[in-house]
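Only one protein chain is missing; all other protein chains are in place.
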Amino acid sequence: MSLKAQLKKDFSTLTLALMAVAIVLNIVLGQVVSLLKLPIFLDSIGTVLVALLAGPWAGALTGLLTNLIWGLISDPVAAAFAPVALVIGLVAGLCAKARLFRQWWQAIISGAIITVALSIIAIPVRVYMFGGVTGSGADFLVAYLLATGRDLFSAVLITVITNNLIDKVATALLAWAIVKGLPKRFTARFSRASAVTG
Amino acid sequence: MAAIEVQNFSYIYPGESEAALRNIHFEVEAGQLFAILGANGAGKSTLCLALAGLIPHLFHGEMNGNVTVLGMNTLKYGPSELAGKVGLVLQNPANQLSGMRYTVYEEVAFGLENLGVPSIQMPERIKKALSWVGLSELGDRSPYALSGGQQQRLALASVLALEPQVLILDEPTAMLDPKGSQEIFEIIHKLTQMGKTVIIAEHRLEWVACHADRMLVLKEGEAILQGKPAQVMTLPLLKEIGIGWLRYTEAAYLGKKRNLWLEDMPLPVTLEQAVVGFLRV
Partner (left out) sequence: MVSHFGIFLPGCSRLHRLHPLTKLTFTLAAVIIVFGGPGKWFSALVPGLIALAILASAGLARIGLRITLRILVPLALMLLFVHGLFSPVNQNFILQLAIFKVGREGVLYAVLVILRLTAALFSSLVLVLSTHPAHLVQALEEAGLSPRFAYLFGSPLLLIPQLSGRIQSIRAAQQARGLEIQGNLLRRVKALFPLVAPLAFSALVDVEERALALEVRGFSAPHTKTYLNALQDSSWQRLLRWGMLALAVGLLAKRFVWA
């Protein structure tokens, strides 16, 4: 199928409605997590859901827009990480395409792959724009790593990966479970969902 | 020519093996109020979507037969072409809000903007639509600060602003309280008096019995009954498929056995008919 036709198929009105809802899920599910006081954010779960149902481009756009919108309405800092969110959606969609989201253990592997991919973008943004710091407790790890003689770049690398690994694996697993649990009638409407539901 | 012609229409949703609708065949004359009855899952919503052209354009699946609305065959004309001629109102009021507009007034403008209506014409059309549904005073309110009934009326106004000749309503009162439902029914009645063709899929039989010109009863995807309310709603078949009779009909039927209802009087489907009938005895 030509690129234009594929894009048109991927961005049908149904996909757009899905993406709008997913953006909201990204923003709102963080509340559940803080309720449970777990060390994860779940702020990309909508992005991964869209990637699984509608493909990497839709997933990427969902991530990008989530951060831009959050930057517009609450915290402009989030806008700086919009490229990171884009990569999450893109890679999740590519993993699904590569048949890496069919079983639960594959979802875990995909979560790890997503973590590595997002770090490639997140680390430079962190280091060059924010001096390697997030304003949260994770920075103590950066401080410790610097104290043990590492340079800023590798200190941030280790921190970003450890911070995100659990969250992205949990996100990937949850998204997988949700897609598996959706009624067949719903997933049949999305051309890419068959890569996950089989 | 009839406003709506459905000829041997069948449809299977993508990925399913059972047809959602089989060999549906009926006509609706312009200006009529046509009701679609059926238990849950019988195919009412599917039929509504087909009449609005959303099937087959948005739901690919397998379609056979023809659905022609206002002379346009839905195989050729989709929702984009039908938008100013056919309106559709769904069950859930909140889902019909565009989510893009911060006031009721602007929400009604959404469809007008999409269809390229010149901006000088917009204020008048919006005011008209809001007055038809009784929301004229709430023009500045946020659509999300409305009650369910008000939101449904807003959904209706948004569609009416496009001045369709045919209006399809898929269980519009399913999620509303009695007051909200009553408001919707009153507006629909007004619309039929204005000459619009209205198709309504409904569970609340009382209103439909009073106001529908003709009705269609669906069972598991097939049309099993067609005709006027007085004919259709007194048939025992309705009870077998889970829709049931109205209490007036039931009362008169039981009354017949005890000589409280004249043998040759047709069974009533409205309160008035029941009263007249019982008084005769």
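So that you can tell them apart, the chains are marked A and B in the order they are listed, and the count of residues begins at 1 in each.
The criterion applied here is as follows: a contact is a pair of C-beta atoms (placed from the backbone, for glycine too) under 8 Å apart; a residue touches a chain by one contact, two chains touch by 3 or more.
Keep in mind the model is a prediction, meaning the values are calculated, not measured.
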{"item": "Residue among B:G31, B:P56, B:P79 or B:G244 that touches the chain left out of view", "value": "B:P79"}
{"item": "Residues of chain B (touch criterion as defined above) contacting the omitted chain", "value": "49, 52, 54, 58, 79-81, 83-84, 87-88, 90-92, 94-102, 106, 109-119, 122, 142-144, 155, 158-159, 162"}
{"item": "Sites on chain A contacted by the missing partner chain, in the whole complex", "value": "11-14, 16-21, 23-25, 27-29, 31-33, 35-38, 42, 45, 49, 61, 65-66, 68-69, 71-77, 79, 128-136, 139, 142-143, 146-147, 149-152, 170, 174, 177-178, 181-182, 186, 189"}
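Keep in mind that, in the parts below, only the chains that are shown with their structure count from here on.
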{"item": "Geometric centre distance via CA averages, chain B-chain A, whole Å", "value": "42"}
{"item": "Touching residues on chain A, where the partner in the complex is chain B", "value": "12-14, 20, 184-185, 188-189"}
{"item": "Contact set on chain B toward chain A in their complex", "value": "13-16, 58-59, 99"}
